[in-house]
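Got a structure for you, questions after.
Here the complex is missing one protein chain, while the rest keep their positions.
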Amino acid sequence: MAGSTIGTIFRVSTWGESHGRGVGVVIDGCPAGLELSEEDIQRYLDRRKPGQSRFATKRQEADQAQILSGVFEGKTTGTPISILVLNTDQRSRDYSNIMDVYRPGHADYTFDAKYGFRDYRGGGRSSGRETIARVAAGAVACKLLESLGIEVTAYTKSIGPWEISPDRFDLEERDRNRLYMPDAQTAAEAERYLEEKMAQMDSAGGVVECFIDGLMPGIGEPVFDKLDSLLAKAVVSIGAVKGFEIGDGFEAAKACGSHNNDPFRVGHRGRVIKTSNHAGGVLGGISDGGRIVFRAAFKPTPSIARTQSTVNRQGENVDIQIHGRHDPVIVPRAVVVVEAMAALTVVDLLFQSMTSRLDRIQKFFGNNEEKNSY
Amino acid sequence: MAGSTIGTIFRVSTWGESHGRGVGVVIDGCPAGLELSEEDIQRYLDRRKPGQSRFATKRQEADQAQILSGVFEGKTTGTPISILVLNTDQRSRDYSNIMDVYRPGHADYTFDAKYGFRDYRGGGRSSGRETIARVAAGAVACKLLESLGIEVTAYTKSIGPWEISPDRFDLEERDRNRLYMPDAQTAAEAERYLEEKMAQMDSAGGVVECFIDGLMPGIGEPVFDKLDSLLAKAVVSIGAVKGFEIGDGFEAAKACGSHNNDPFRVGHRGRVIKTSNHAGGVLGGISDGGRIVFRAAFKPTPSIARTQSTVNRQGENVDIQIHGRHDPVIVPRAVVVVEAMAALTVVDLLFQSMTSRLDRIQKFFGNNEEKNSY
Amino acid sequence: MAGSTIGTIFRVSTWGESHGRGVGVVIDGCPAGLELSEEDIQRYLDRRKPGQSRFATKRQEADQAQILSGVFEGKTTGTPISILVLNTDQRSRDYSNIMDVYRPGHADYTFDAKYGFRDYRGGGRSSGRETIARVAAGAVACKLLESLGIEVTAYTKSIGPWEISPDRFDLEERDRNRLYMPDAQTAAEAERYLEEKMAQMDSAGGVVECFIDGLMPGIGEPVFDKLDSLLAKAVVSIGAVKGFEIGDGFEAAKACGSHNNDPFRVGHRGRVIKTSNHAGGVLGGISDGGRIVFRAAFKPTPSIARTQSTVNRQGENVDIQIHGRHDPVIVPRAVVVVEAMAALTVVDLLFQSMTSRLDRIQKFFGNNEEKNSY
Partner (left out) sequence: MAGSTIGTIFRVSTWGESHGRGVGVVIDGCPAGLELSEEDIQRYLDRRKPGQSRFATKRQEADQAQILSGVFEGKTTGTPISILVLNTDQRSRDYSNIMDVYRPGHADYTFDAKYGFRDYRGGGRSSGRETIARVAAGAVACKLLESLGIEVTAYTKSIGPWEISPDRFDLEERDRNRLYMPDAQTAAEAERYLEEKMAQMDSAGGVVECFIDGLMPGIGEPVFDKLDSLLAKAVVSIGAVKGFEIGDGFEAAKACGSHNNDPFRVGHRGRVIKTSNHAGGVLGGISDGGRIVFRAAFKPTPSIARTQSTVNRQGENVDIQIHGRHDPVIVPRAVVVVEAMAALTVVDLLFQSMTSRLDRIQKFFGNNEEKNSY
């Protein structure tokens, strides 16, 4: 148990179920002095909000973030920030028929196996609504990173067989289409594909790609808390993620060393740069000063309208038909969740890296002219 | 910093550099009463030992494990187990020429950026020798798991473009060839491929696949410490790993829900089974009682004999030629490292799962007829 | 930062300020199946509630606990339990005059030094209201312990110079007087003493004693996470605590070994008992099956009506007079806080102890007839 906390210094604990009274998060370890408002958080929550397009669940939630602590006169105080999002639209009736039946591809059976029973209303803690808390915390992490010149950007790379073309890549296009794809043509094709899947009472998966710019070299802790290993943990912990790649990922396994090694060169102002980025900005688990690039593979939405074979709690083979409101694809709403998990990971490792060198620590404390003697 | 520890209850801390006095590990949280000898550990270390084939570095190390604490009269005592492997063959001279030059694809530059300087002898802490400590700890974890009926098995799935065929899969073959491939024909083809790469002063990558059998359902902690997210962290923390997949992985992103959902059925003795395993044995981050299947993508060995472009510590563009002893492919020696990281992850989550239900806790303590009153 | 979480398996994260929107706690790692209602928590909160006696602050708070997650159909689900207590009576005006002045004996100056500014309303996070979250979590821990036959009991041992007499010790008396003293005569004397202090615009301290009954031997983790060291941490973390003793405490430092050693004897049903308890139930940091006994020393309430010398944020010497509502003694309301911290510590160590022996682990998993194969 006790798996609902992530981070060592910037520490995030989430709570809440799909059809309980709400979901929320406590952030402990956010430095004092960051300007923070409920609007800052709302902007991120709105990006994952349901009910915004044909391809997202019809459930209507205000998803209004309330900051309950840790902010005073518009700034963080250094004490825990508690953020609450009340559940307002919770038609539990929809789920009564699946109370005793294990939905394929869902966590119903495994929660029962683990806890002896479960909150069967809409998946309870295993619902996608759990990610609201991640996004709320991620919004704070992103604001922190921006104040240090670091930016996290994710988008839909593919849906089903439809993958964006590097030639047509246009980040601004991302926010213009409902699939968060930075390529209008592929987005249009993917939309048609999704409509087809919906007509077939089926669903689709896809890939989210994310990059991080402005990260200084030296971030990541050998040997277990490497930047890429903690990104992998954070990203794979998102429901429905089945794969993670950094840089060239599985392609690197087929490449030769002479191709895969990124040559170093002296760049502008004497900086060390690389002439390619197969590594995805990480060497030995530590950021190399270049762009961090990673990908997450999402499985198709498990809730499909088609009749499926399963068993019930009484141990009988039964058929199941899942009604209710479900996205035919999770990916577009998951884009901001991936950004959130990346930001949480980077902030925490950034803070950890502050103690890697004695000279910097001495300078840090030497500058604070506050030494006192009694 | 402080990244050299993994696990919450079964806690493993590693130390040591390639050319220092040795490498080692402290395991805290191993239960008392496990029979454990140095031979148990040696068996695993021997599987990653260099100098065993043409495709492995010529460095000759005894790699002899010594147990310094935590075992008494052949059994673990419940106190920390300290395991030491001395470095015996450390030709540091080999590395003097790369002292001031950053090898492409290595952690030389990032260690310097992080720490201000580095132990340049053979990669120091970023060397593959660091994995000795993982394997030693993994040997203990595997023994523990076996005593509970759980088995971890990994093998080489592919090297470069050569991937094993499901039709020819033969696990016993794995230990007969030098590439740890459970398919003799592909192994032969991959050997030829590696010889070609060596002749070209180049190197290759590959994929390791791992499965875990006998794991009861209910293991894994929502929402951040899921079984798959912690496997991802553990596996991606291995040097040279660039990708992780659970179950169908990136293929799932292209599939439809109707295909990807694994139907449940009632099996032998009323057990809940699935008629397919696209999920890889994990639902909602919790084991479902089926086989756990995951893969790790390894990049090609970065040390290649070919001349490469890079920079030195003085900020000049230079050429580098890497001499010394290096494997043209890491994958075969990494197989046991993958098993080790999987075992460490599973043991820790298994122990965490013991407190998921009050009824089981009550039974646990009720059975111990040792309550005392003063 | 990140100091608002306690526990490894039974993990408690608190948040909230005196005059923000509320205070709360997230409990992660509570096993599924514990019957839990808001009334269970309220019973404990009511014991620390202000406004109940002459010696407690006049502030009137409903202090109503709301369970926002983790409980379904009257039972814990194994997922995080979020408990919220809204602040309802927050006359912030009272504190405006101390906005720029550091109250002696308070954390005003140190919070400013740490965070650069602070929420000056009523102490913010350093207020005694922070303990509401501890007590709410402690109520859950106590309920868990009771279901395992373990009971935690605290009471006021002394106020100022007035200490209870062992001869008159009567636990039922504890709940009959306003000072939580299990000795009516001393309570009456202490009441007179407190009235005197109030008339002098002064305050008093005191000692809380706590014992834990029913704890099985074997609880506590050598060498840093001993039962007594974690009790010390938990108890000293309560605001105003300046000392901690286990067993004979500082008296033991004056005793001889021949007196201080507790002889073992064979007791009822062959149990190992001791004929004295100078150790307080802990040997080598591990419970010995006897009663755990410890004490906490509380300093006098720092808020006194008398004029005091101090400095302001502008660095000038000034006088300060503290108005507002303050207890002349903290101790009676702190009794339930001590119980809470003891219970949190014991639950967590109890859970950790479940993996100390392989034979018990094997039995635990062997009993679960749920192994599955795919």
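Should a chain be cited, it is by its letter among A, B and C, assigned in written order, with residues numbered from 1 in that chain.
In the analysis below, a residue touches a chain if its C-beta (ideal position, glycine included) is under 8 Å from a C-beta of that chain, and two chains touch if they have at least 3 such contacts.
On a predicted model such as this, the values are computed, not experimentally measured, just so you know.
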| item | value |
| --- | --- |
| Chains still shown that are in contact with the chain withheld from the display | A, B, C |
| Option from A:3, A:217, A:239 or A:302 whose C-beta touches the chain left out | A:217 |
| Contacting the left-out chain in the complete assembly, out of B:20, B:214, B:267 or B:324 | B:20 |
| Among A:31, A:263 or A:324, the residue in touch with the chain that has been omitted | A:31 |
| Interface with the unshown chain - residue positions in subunit A | 8-10, 29, 31-34, 76, 78-79, 144, 147-149, 213-214, 216-218, 222, 267, 271-274, 277, 281, 288-291, 350-352, 354-365, 367-368, 370-374 |
| Chain not shown, touching residues in subunit B | 1-5, 7-11, 13-17, 20-24, 26, 28-33, 66, 68-70, 72, 75, 77-82, 84, 113-119, 124-125, 370 |
| Interface with the undisplayed chain - residues on subunit C | 1-6, 8, 14, 102, 104-107, 109-111, 113-116, 125-126, 130, 158, 160-161, 197, 200-207, 216-226, 228-237, 239, 242-250, 252-258, 260-266, 270, 272, 275, 278-280, 282-289, 297-304, 306, 308-311, 315-317, 352-353, 355-357, 359 |
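Everything that follows uses one rule, which is that only the chains that are shown with their structure count from here on.
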| item | value |
| --- | --- |
| Chain-level touch network, classified as line, ring, star, complete or other | complete |
| CA centroid of subunit A to CA centroid of subunit B, Å | 26 |
| Junction residues of subunit C, two or more chains touched | 8-10, 29, 31-33, 78-79, 370 |
